[in-house]
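One protein chain is absent from this view; the other protein chains keep their places.
We call the chains A, B and C, going by the order they appear; numbering starts again at 1 in every chain.
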Amino acid sequence: MRNSTWRAGAVAAALVTAIAACGGDPATTEGTASGGGGDTIKVGLLHSLSGTMAISEVTVRDAELLAIEEINKAGGVLGKQLEPVVEDGASDWPTFAEKANKLIAQDKVATVFGGWTSASRKAMLPVFEKRKALLWYPVQYEGLESSPYIFYTGATTNQQIIPGLDYLKEQGKKKIFLVGSDYVFPRTANKIIKAYAAANGMEILGEEYTPLGHTEYSTLTNKVVQAKPDAVFNTLNGDSNVAFFKQLKSAGVTAESMPVLSVSVAEEEVTGIGVDNIVGHPVAWNYYQTTETAANTKFVEAFKAKYGATKVTSDPMEAGYNAVYLWAEAAKKAGTVEVEALKKAAGGIALERPEGLVTIDGETQHMYKTARIGIIQPDGLIKEVWNSGEPIKPDPYLKTYPWAGGLAS
Amino acid sequence: MVEGFLNQLPIGLSIGAVLLLIALGLTFTFGQMGVINMAHGEFIMAGAYTAFLLQDFAGRSAVLVALPVAFVVAGLMGLLLERLAIRHFYGRPLDTLLLTWGVSLVLQQVARDLFGAPNVQVLSPTWLQGAIGPMPYNRLFILALAVGSVVAIWLYMNRSAQGRRMQAVMQNRQLAATSGINTGRVDQRTFFIGSGLAGIAGVALTLIGPVGPTLGTYYIVDAFLVVVAGGLGQLRGAVIAAAALGLLNSYAEFWTNASLAKVIVFAAIIAFLQFRPQGLFVLRSRALT
Amino acid sequence: MTAVLEKPTRQLTPKEPRQWKGPAVFVAVAIIALVVMPLVLEPFRLGLLAKYLCYAIVALGIGLAWGQGGMLTLGQGVFFGLGGYAMGMYLKLNDAGGDLPDFMVWSGVEDLPALWAPFGNPVFALAMVVVVPLVVAVLLGTLVFRQRVRGAYFAILTQALAAAMVILLVGQQGLTGGTNGLTNFFDFFGNDVAAESTQRGLYLTVAIVLGVLYLAAWQLVRSRFGRLLLAVRDGEDRVRFLGYNPATVKTITFAISAVMAGIAGALFVPVVGIISPALLGVVPSLELVVAVAVGGRFALAGAVLGAVVMGYAKTYFSEELPDAWLYLQGALFILVMTLAPKGIVGVATALRARVRKEASA
């Protein structure tokens, strides 16, 4: 009897905590519309801090927090300090939608920086469009989208995929094998690649998808090796890259015999994959930790100072870092953080960023960005071997590429 | 095409070897004690991190040193789990499933806090680089490890007094208890060995896959399917089931794709259970449930 | 033999005392849910509550299958998803108004797949919300239960089913929207889905559906069938020697729980605005089972309570202490399983019994 009372007590305590949780409605009413009324301006940061995507997204949040801190030190925006409200998307798309709603409706933030996967963006998109609020999305993606309430600070396909193909073509790689994780970005990217190949005399020897989180690549490796391509175009995501490169390496494939061009492997992933396994393979991005600009030296130094000397910086982090600055600049230009005015002011804003000059394209709300191909070095960093020379105008629907006619319909 | 087809045979066996390694420990904890240990995947993870940590001392050959160490580390984790929680749950297998799932969540978060969320780098020994035909050395190493583990377990079960006690408990717990076997002690030993095998699997997996906090979640469902198809606590069942599923997976993926292959394997298991609802091999029992 | 079928003759046992406490609590909870909550909660929180109530409907089904029938189903997400996709397909086609749904356009699908076409009809789509989970559950149940696959085997199979379902959905991007799932809905039977009034109406609908299904489940549990179900849970083989086929009993119950999950999924879609594979995989399915365990699996009320409490806890902790959530969830789980296997309801019952004993002593 004594025993069961004790049990009862323990669980009752847990229950009370849970009920307290129900009642605890965080302060909701003090912020006025668009977060502009008080002494501070609230901005939302919405990334996965738990779950499978946390690996990648936490670092983007860190970069965004760094930018907020720097801007606040320099006097803030419109004379007010920025106050970040951080939420966890938990690697779960509906949670992203729920938290976006919370940030807009309850915290009344001026804007939200957030998302990584296409799925999280697609889940948030209706929330932002219906509530007429603003989202800054920092990751390269599959294009074919141009929401009036989203600014895309990562690359669209014509700033990453197509330059990657241009590079392979220049290298004389004519026979390509496509490997990707089974979701929207790789499938769309591969459609574009196939159209490009058809127009440029390249041959696609195979196209394989594996489920997200897949780790058994021996069969796929066999298929690739049997097809004998000149190069592999890799759109695998996350942990699958580790398994893929490890197993490819042990099957005897090297960067010399069969380079694998990746578009989702950045500095942070290299350690996990094992430098050994990926050294010499090319990647396509708009920014590397080694990119030689004055703004980058400052960014890398500041980031390491804040988060530790062993930390690396990568493209999505830089795009998130940029997003905060670009929004702040647009607010200054508009003289307000009010969404419609800020959107109107944003077009044409140009800033020198770590990746070089970044200009907001007012029409698509994407950025002009310079494409850069890099090679993975034995020290785990990436060295640029090719770039597009100048920032490329964003073209999310590939309207300016005649061969891409049937893609976006 | 023909060469590709032939290559799939050893590839299928090597997939089977991985499946066998991750499932071997479960056939004991699940088979003998009816405990569905969802934290088995996290014991695998612990083995992988053991290899990661030992790199500082043993360098590139850490994998070899790590095998016995990981066995002990994961084994002790299993023992702790058994002593602290699971022993109160015998006869309630479904409750242990949920309990150990809670444990697995906590262990994942612990790993995240200790080692960080990103994957860590475990370098494989230089002498494991290279391949014979379609079989990389590291796959051969895993195959040898799987065979070695099976032989060791078979010897233990059939040639040692402890192992025979284990079999006795597995076949009839009450009878074993009344004939003077300390079943509690046997359970502890079984859990130690079962979990320790997960540790060994974890070390082996560093050769071919990612090493991160969520490592265990990638393998746990497959491991359970092998046990279900093989029959509870059946060594030969697990071996045959792992080999069969490995080959099926290998050829299904060769002819279709990785996504469809997984679905095909699942459908095959459901179909198989229509003929053998208790898996390949069954322990006979007269007890009415 | 015919004597067995004869009508009741006389009352042998004293008539059970009229139960009023249960119904009274039910009415009180219904009033709070239908009247108080919409007045007290702001729209955003009300929307969250609607989401938890959707989960509570699934939990109710799990309570029935697991708590009453002993079938630990780790794949309820599958049925939730089937219902959700049926609703989502209708809403998508309705929004597209004769054109292709947006995701098909960017997936390169040119003609509406034959599978989709009938879902343009709302009656058909709503029927499928019930029919598809029902058919899948009956099929799976028949195959599995007939062969006496049960307990841990059944749990593992349903879990694998959830995993396979996710892979299948993700792989068929042109048909299902892939990982993104179906999202971006505008019109819900003539109302703007995002409007506050629509959302309030949806909340009330979810609450009423939950109430109705709860009553139905309660009736089922109290019926002879409910007794039979308990008997199957505690001694499946013995039931067989009473002349019943346990496989039929289990299949029916499993199908009922699947239909509940399907209905919940269909309601979830307009409430939350998305249905995607992430919602029906292994982890969300397990989380719901956890919720049922926390609330108390042996009582239907426990299942519902558990879903709501865990839903709130998840939202609260992920807003306030995101890093601690996994620890808390794991720890809560270990605590409940070891200290209070009958969950909140079990603890409440024990407390009440103790108070009563002290009062009488």
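Methods note: contacts are C-beta pairs under 8 Å (C-beta built on N, C-alpha and C of every residue); 3 or more make two chains touch, one makes a residue touch a chain.
In this section, contacts and distances are computed from a predicted model.
Q: Pick from "Hydrogenase 4 subunit B", "Cytochrome C oxidase subunit IV", "ABC transporter ATP-binding protein" or "Disulfide reductase" the UniProt protein name of the chain that isn't shown here.
A: This omitted chain is identified in its UniProt record as "ABC transporter ATP-binding protein".
Q: Kindly state which of the options C:A30, C:V109 or C:L230 is in contact with the chain not pictured.
A: Final answer for the missing-chain contact: C:L230.
Q: So which bits of chain C touch the chain we can't see?
A: Residues of chain C in contact with the hidden chain: 1, 3-14, 219-220, 222-225, 227-228, 230-231, 234-235, 237-238, 240-246, 248, 252.
Please note the rule applied: only the chains that are shown with their structure count from here on.
Q: For the pairs A-C and A-B, output the one whose chains share more C-beta pairs in contact.
A: Greater number of contacting C-beta pairs: A-C.
Q: Rounded to a whole Å, what is the gap between the Cα centroids of chain B and chain C?
A: Computed from C-alpha means, the inter-chain centre distance equals 32 Å.
Q: Of all residues in chain A, which are in touch with two or more distinct other chains?
A: 182, 209, 211
Q: Which parts of chain B, given as residue numbers and ranges, touch two or more other chains?
A: 257, 259, 262
Q: Can you name the residues of chain A that touch chain C in the complex?
A: Contact set of chain A toward chain C: 1, 4-5, 7-8, 10-12, 14-15, 18-19, 21-22, 24-26, 28, 49-50, 86-88, 90-95, 97-98, 101-102, 105-106, 117-119, 122-123, 125-127, 130-131, 142, 144-145, 182-184, 187-188, 191, 209, 211-212, 407-409.
Q: Applying the document's contact rule, which stretches of chain C touch chain B when the two form their complex?
A: 66, 72, 140, 143-144, 147-149, 151-153, 155-157, 159-161, 163-164, 167-168, 170-171, 235-238, 282, 286, 289-290, 293, 326-327, 329-334, 337-338, 341
Q: Under the touch definition given earlier, write down the residues of chain B that touch chain C in their complex.
A: So the residues of chain B in touch with chain C come to 30, 34, 36, 85, 88-89, 92-95, 97-99, 101-106, 108-109, 221, 224-225, 228, 257, 259-260, 262-263, 266-267, 269-270, 273-274, 277, 288-289.
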